[in-house]
Each structure stands twice: as structure tokens, then as C-alpha cells.
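The structure under discussion appears below in the form of C-alpha cells.
Coming up: chain A.
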Amino acid sequence: MGILEVKNVGKRFGGLQALGDVNLSVAENSVHAIIGPNGAGKSTLLNCLVGKLIPDSGSVMFDGQSVLGRTPYEINQMGISRVFQTPEIFGDLTVMENMMIPCFARRDGAFKLNGIKSVESETEIRDRAEAMMEDMNLAEKRHMHAASMSRGDKRRLEIAMCLAQEPRLLLLDEPTAGMARADTNNTIDLLKEIKQKRDITIVIIEHDMHVVFSLAERITVLAQGTPLVEDVPEKIKGHPKVREAYLGETAAA
Partner candidate 1 sequence: MLGLNKKDATLLGVVAVLVIFAPFILNPFPADSAMAQFNAGYPDLMQRFVIFGIFAVGFNLLFGLTGYLSFGHAAFLGVGSYSAVWMFKLLSMNVIPAILLSMVIAGLFALLIGFISLRRTGIYFSILTLAFAEMSFRLAYSVLTPITNGETGLQLTLEDPRILGQTATENGGIPVTNLFGLEMRSTEVLNLGGWTFQFNNGYYMAGALLLVAFYISIRIFRSPFGMMLRAVKSNQQRMNYTGLNTKPYTLAAFVISGMYAGLAGGLMASMDPLAGAERMQWTASGEVVLMTILGGAGTLIGPVLGAGFIKYFENIFSKINEAVLHSWFHALPDGLENAIVWVLEHFVGSGWHLTLGLLFMLVVTFLPGGLVEGGQRLGRLFGRKKDAEEKTATQSTPAE
Partner candidate 2 sequence: MTNKLTRRGLLKTGAVGGAGLALPTIFTTGAHAFTNEPSGGTVTLGFNVPQSGPYADEGADELRAYMLAVEHLNGEGDGGMLNTFSSKVLEGNGILGKKVEYVTGDTQTKSDAARASAKSMIEKDGAIMITGGSSSGVAVAVQSLCQEAGVIFMAGLTHSNDTTGKDKKANGFRHFFNAYMSGAALAPVLAKTYGTDRKAYHLTADYTWGWTQEESIVAATEALGWETVQTVKTPLSATDFSSYITPVLQTDADVLILNHYGGNMVNSLTNAVQFGLREKVVNGKNFEIVVPLFSRLMARGAGENVKGILGSTNWHWSLQDEGSQAFVKSFGTKYGFPPSQAAHTCYVQTLLYADAVARAGSFNPCAVGEALEGFEFDGMGNGPTLYRAEDHQCFKDVLVVRGKENPTSEFDLLEVVEVTPVGQVTYAPDHPMFAGGALGSCNPGA
């Protein structure tokens, strides 16, 4: 039994069948990649996992509990964190504040009216945030406005924020999209390092094969809303169905 079990999930948008009949099982502490051409339903699937979309059919179980019908923040509190394609951070806040918020969320839950104590006196939270920033090489930028950082640093910050919550499952939605090769490699190294240091399950949706094959332990190929094949990277590389799906895409493009 994997930590994440997706069974028979389907989703329609009007006349478009975005997800057909998706089955997916992600083993605990593995790195699992979902790949597929544009429009294959990768993002829709991801959105079904985090509560942004509710599938029309099927079930999504995380650690034995259904996530369906829960809101994104509830699912997050269950232990699923999400990294977005374009970094979603608190642009108006400093890096330090950005880091503290997930620490609060982890300690206080979805809501706490903590209105009198000052942020400065929350030493426990500050220490955690500091430690995380040290860990992620963000400490020097702690007073910077998050919005004024480079794209790579924003990505780093977003991942750091997710990790600060100590999630059991980290979902990455095309984490290197639009990045230069050097930044992409940095991100790969960062994710490898993360995986080394802690027990965490990572699901990564990616376009870039280089990233996928550097990181993934298992790969699911999605095409037209249904899983085409699932296997270890070595097997996927030469798989005829995968070639067909991608070549088909190339031909169509």
C-alpha cells in the first residue's frame, strides 16, 4: 500500500474528458514522476490531489485517509505540500516572514487568533525559520522582500516554506519550468539533497526529461488523461508507447 493511492479518478470539463480512469500508487519515501505531453491531464490530476478540483469519480487516499471533499488547507494539514509552477510566495513579506508563516501553520494549525504576542518574541518559531533558511542558503537574504528575489531564489524559498511544514508528501508542479539550464541543475541538486536528508515522498510533474531522469525512482506516463505506462526510469526511456505519445505530440505540434 503506497502513501498516496489514486483509484479510478475521472474528471470532465464540459465536453472534454481531462482525466479518464487514473490509477496511481506512490510508495512512501520514493520520488515518483508524472510525465506526459501538454494536455495530458498532469495538472488536472495534481489539482485533484490537493483539493483544488474535485474529481467526478474515483478516490484519492493519502495515508489511508480520503482527501476528497477536503479544502486545500485541510489537505495541507494532513501532510501534503505543493510547489507551484511559478513560485507562489508572499511577495510583500520578507524572506524571514515567509519562512515563519509555515512554521506557525505547523505549530498552530489552520487558524489561531494570536494577536497580542509579538512575532519577535516567538523565539521557537524564529529559530526554526532561521534553521530552515540556513539549511536552504537563504539566511543572507532574510530581510529582503520576497518579491524582489531572483526566480531561482523564489523557487528555493517556496520549497523551503513547504519543507518547513515537514510534509510527508511534497508535490512539485514543473519546478524547473522556464528556468535556464544552470538554474535547473541547481534545483535538481537541491531536490536530491532534500531527499537525502529526510524521509519524504516526492511527486514531481515535469516536462523536462533531464530533470525527471535525474530524480525519479518511478515514472508514470500520462496521455490524454489516462496512464499509459508506469515503470522505473530505465524501462520508460525506450518504451514504445511513450515514444509514440511524445512523437505524436511532436508531429501534431
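Just so it is clear, a residue touches a chain if its C-beta (ideal position, glycine included) is under 8 Å from a C-beta of that chain, and two chains touch if they have at least 3 such contacts; residues count from 1.
Keep in mind how these were chosen: all candidates are chains of the complex that A comes from, given by their letters.
What you see is a predicted model; the values in this text were computed from it and never measured.
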Among 1 or 2, which chain makes contact with chain A in the assembled complex? 1
So in the complex, the part of chain A that touches candidate 1 is made up of which residues? 50, 71-74, 76-77, 81-82, 84, 88-94, 97, 100-102, 104-106, 108-122, 125, 143, 145, 161, 165
